[in-house]
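Of the protein chains in this complex, one is absent; all others appear in place.
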Amino acid sequence: MKKIVALVLALTLCMALAVTACADASVYYLNFKPEQDTQWQELAKVYTEQTGVPVTVVTAASGEYETTLMSEIEKSDAPTLFQVNGPVGLANWTDYCYDLSGTALMEHLTNESFALKEGDVVKGIAYVVETYGIIANTKLLEKAGYTAADITNFESLKKVAEDIQARKDELGIDGAFTSAGMDGSSDWRFKTHLANMPIYYEYKADGITSTGAIKGTYLDNYKAIWDLYINNATCEPALLASKTGNDAVAEFVGEKAVFYQNGTWAWNDISALGAENLTMIPIYIGVEGEENQGLCTGTENYWCVNAEADQEDIDATLAFLEWVITSDEGRKSMSQDMGFVVPFDTFTGEYASTNPLVAVDTEMTAAGKTPISWNFTTMPSEEWKNGVGSALTAYAAGTGDWDGVVTAFVDGWKTEYDLTH
Amino acid sequence: MEKAIRKYWPAFLLPTLAAFIIGFIWPFVWGLYLSFHKFTTVSKTTFVGLSNYVKVFEDPTFVSAFWFTAKFTVVSTILINIIAFLLALALTRGLRGTNVYRTVFFLPNLIGGIVLGYIWQILLNGILTNLGLPLLALDARYGFWGLIILMCWQQIGYMMIIYIAGLQNVPGDLLEAASIDGATSLQTLIKVKLPMVMPSITICTFLTLTNSFKLFDQNLALTGGEPAKASQMLALNIYDTFYARSGPQWKGIGQAKSVVFCLLVIVIALVQLHFTRRKEVQQ
Partner (left out) sequence: MTKAKVYHDGAVSGARRAVDAFLSILLTALSLIWIYPVVLILLNSLKAETAISTTSVFELPTSETFVGLDNYIHGVTQMNFLSSFGYSVVITVTSVLLIILCCSMCAWYITRVNTLPSRLMYLLCAFSMVVPFQMVMFTLSKTADSLSLNTPFNICIIYLGFGAGLAVFMFTGFMKSVPLAIEEAAMIDGCNPLQIFFRVVFPILKPTAISTAILETMWVWNDYLLPTLVLDIKKYRTIPMAIQYFRGSYGRVEMGPMMACIMITVIPIIIMYLACQKYIIEGVVAGAVKG
C-alpha cells in the first residue's frame, strides 16, 4: 500500500510529461516588424473568428529575428510563415522554403521582380515595398530661401546644406542634418542604406547584380556624402558616437534639423510635422547623370512558408495569406493601418497607401526618375555591415581614418563572402 | 533503518533523479556527443571528429571573447572583493544606521540581470552623452567599464553580507588579546581578522569568479556585445554562435565552444576546491 503512495508521486511527474498538443491545421507567423505587431495580432483574431483556423502571430524583439527564428524552427511547433530579407538571407533558409509558384500570392504579384527565386522555384514573395531618401523639412528649407527643387545633384545638395549650416543660428536650428545615431538603433541608415549607393553604381557600371568581391569604385563618393552628413550635422562629428536613433528623430521632429535620411517606414515617427511640410529627396553622391536619379525603392521583407511544416498547416498558411491580400479587412489593415505599399494587384483604389512619403516616390517615378534598387540585400553578411558601421563611427570620431572604411568595405566583403560560400 | 529507507527510493530519489536526467544528464551527454558532429537539425548529424574544436580556436571572435571575459573576470573579482570587504569592515563597527546601509547595498542583487542591464544602459549612456563621449555600444572600453560598474553594483552587497558574517565570527577575546598586546587596528586587521575570515574570502572569490566568467544577461542587455562583438563575453559568444549565425557548420562549433567553456569553468572550480581543501587542513 505504502509503495503505491510512493509510486503515485513519481507517476504524477510522468503525467506532466505525457501531455501532448493535438494537431489541427493552424498558422504560426513569426513577424519581423515590431511596429506592426498590434495590427497583425488583430488581423489574426479576425481571421480566426471568421474561419475558425487558429493564427498565432509572434513578433521577434528588435535585432533578434534570426535568433528567434533559429530557435523556433527547431521546435515541434515551428513557424509556418516566416520571412527572409533577400538573397543572402534566403541562402540560410532555402531548405525551409516551400515553393510558392502557382499560389494566389504569386498570381496577384504586380511585378515578378518582387519574387525571390531560385531557378524556377519561388522561395519568397515580397509583401511590402519601401522607399528611402533624404527626408527634408520644406518649411525650414523655404525659411532658408530654398525649395526642394533646387537640389538636383550632389553639388547643389552640398551647397544648400553648407549654406544652411553656416546660417544655423539665424535659422534657429542646430544643423542641416540630424545626428547620425551610430549605435544599433539607427546605424543601419548608413552602414546599410547609405552604403547601398556606391554598391548600386558599381553594379550598374559593371552590369552585374551581385558579386563576391566588391571593388569599391564609388567609395570616394561614399566618403563625400558621409563627410557632408557629419560635418553639417546638429553636433560635432566627434560627438556623433554619443547620439542614438531616438535623438535623431527628436531633432527632426523638434525642427532642429532640415534633413533626415530615412524611409517611408519612419512616417509615423515624424508625422507631427505635417505632410505639407515634408518631402523626400534622392541621396545624391556625385555620380555623373545623377540628376535623373530617383529615390531608393525596394524590399527586404519576403514571406516564406515553412516547407518542413505539415501539409495541412502549409495549406492553412497559404489560405491565410490569400485572405490577407484579397479580403477587405486584410487589405485595409495592410495598406492603411500598417501603412505599407503592397506589391499585389488587389491593392488599388481605396487600398493604395496613404503614406505621404510614398506619394513623393510615386510622383518622382511618374516624372521619369530612375528608382535606385536595394542592392544591400546582396551584402555578404551582418558581420560585414557591422564592420563598415564601426569604421564609419571611428572615422567620424577621428579615431580612425577613411582607409579603415575602405578596408572594411572591400576586404571585409571578400572575407565574409568566402566564409558563407 | 537504512534498509527501510532504501525500499522507498521511488518516492525519495526518483522524482529528483528523473528531472535531473531530463534537465541535466541527458542534455549534457547529448551536448557532448553533438560537439563532435556537424548538424543543422539534430536528426541529421555527421561525425566530424575534432574539427569543430579546431574551428573554435580558429574563430577570432571566440578568442577575443575569451580575453575580454578573462580581463573582466580579474578586474571585477578584485574590485568587488576589496570594496565588499571594506564595506563589511565599516559595517561591523557598530555605526548608527548599519542596518539601513546593509539593506541598501544588498538591494541590487535581487534585481535580475536583464533589468539591471537596461537600468545601467540608460544611466551610463546619459552620462556619456552629456560628457560628449561615445555610447556604450560604440566603444568597447566604455562597454567594459560599464559592465564592471554594473557588476560591482550588483555583487558588492552580496559579498559584503558574507564578509560581515565572517567578521562577526571572529572571536571577541582574540581581538581583545590583540588590543592588550598593543596591536594597532591595522595590525589587528592583517594579523587577526584577515586570517580568520579566510574562508569567506575564498568563497567570495569563487562566487565572483564564476559569476563574472559565466555572465550572460547583463552582457546581453547592457552592450549586446557591441561594437562589432568587441564587448562580447564567452557566454554571449556561444549563444550567438548557436542562434545568430546561420549555416550548417555553426551549431556544431557552438556546441564545441560550450564544451570548452564548461571545461574552463570546471578548471576554475577545481583550483578553488584545491585552495579550500588546503585551508581546511591548516585550520
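Which chain is which? They are A and B, in the order written, and residues in each are numbered from 1.
Criterion: a residue touches a chain if its C-beta (ideal position, glycine included) is under 8 Å from a C-beta of that chain, and two chains touch if they have at least 3 such contacts.
This one's a predicted model, so the numbers in the text were calculated from it and none came from an experiment.
J.: What are the shown chains that the left-out chain touches?
T.: When the full complex is considered, the omitted chain touches A, B.
J.: Given the contact definition stated above, which residue among B:Phe62, B:Phe85, B:Tyr142 or B:Phe261 touches the chain not shown here?
T.: B:Phe261
J.: Quickly run down the residues of subunit A that touch the omitted chain.
T.: Spelled out for subunit A, the touching residues are 2, 5-6, 13, 16-17, 19-21, 28, 32-35, 38, 56, 58-59, 61-64, 68, 71-72, 74-77, 181, 183-186, 188, 242-247, 249-250, 253, 265-266, 269.
J.: Suppose we count only contacts with the excluded chain; which residues of subunit B make the list?
T.: Residues 1-2, 4-9, 11-13, 15-17, 19-28, 30-31, 34, 42, 87, 90-97, 100-115, 118-120, 122-123, 125-126, 128-130, 135, 153, 158, 161-162, 165, 167-168, 170-173, 175-176, 179, 200, 203-204, 207, 210, 214, 216-217, 220-221, 234-235, 238-239, 242, 251, 254-255, 257-259, 261-262, 265-266, 269 of subunit B touch the chain absent from view.
We adopt the following convention: only the chains that are shown with their structure count from here on.
J.: Could you tell me the distance, in whole angstrom, between the mean C-alpha positions of subunit A and subunit B?
T.: Taking the average C-alpha coordinate of subunit A and of subunit B, the gap between them is 38 Å.
J.: Can you name the residues of subunit B that touch subunit A in the complex?
T.: Residue positions touching the partner: 7-8, 10-11, 14-15, 18-19, 22, 40-42, 125, 128-129, 131-135, 137-139, 224, 226-229, 239, 242-244, 246-247.
J.: Applying the document's contact rule, which stretches of subunit A touch subunit B when the two form their complex?
T.: 2-3, 5-7, 9-10, 13-14, 17, 63, 66-67, 70-71, 74, 92-93, 95, 182-184, 236, 238-239, 241-244, 382-383, 386-387, 389-390, 393, 397, 420
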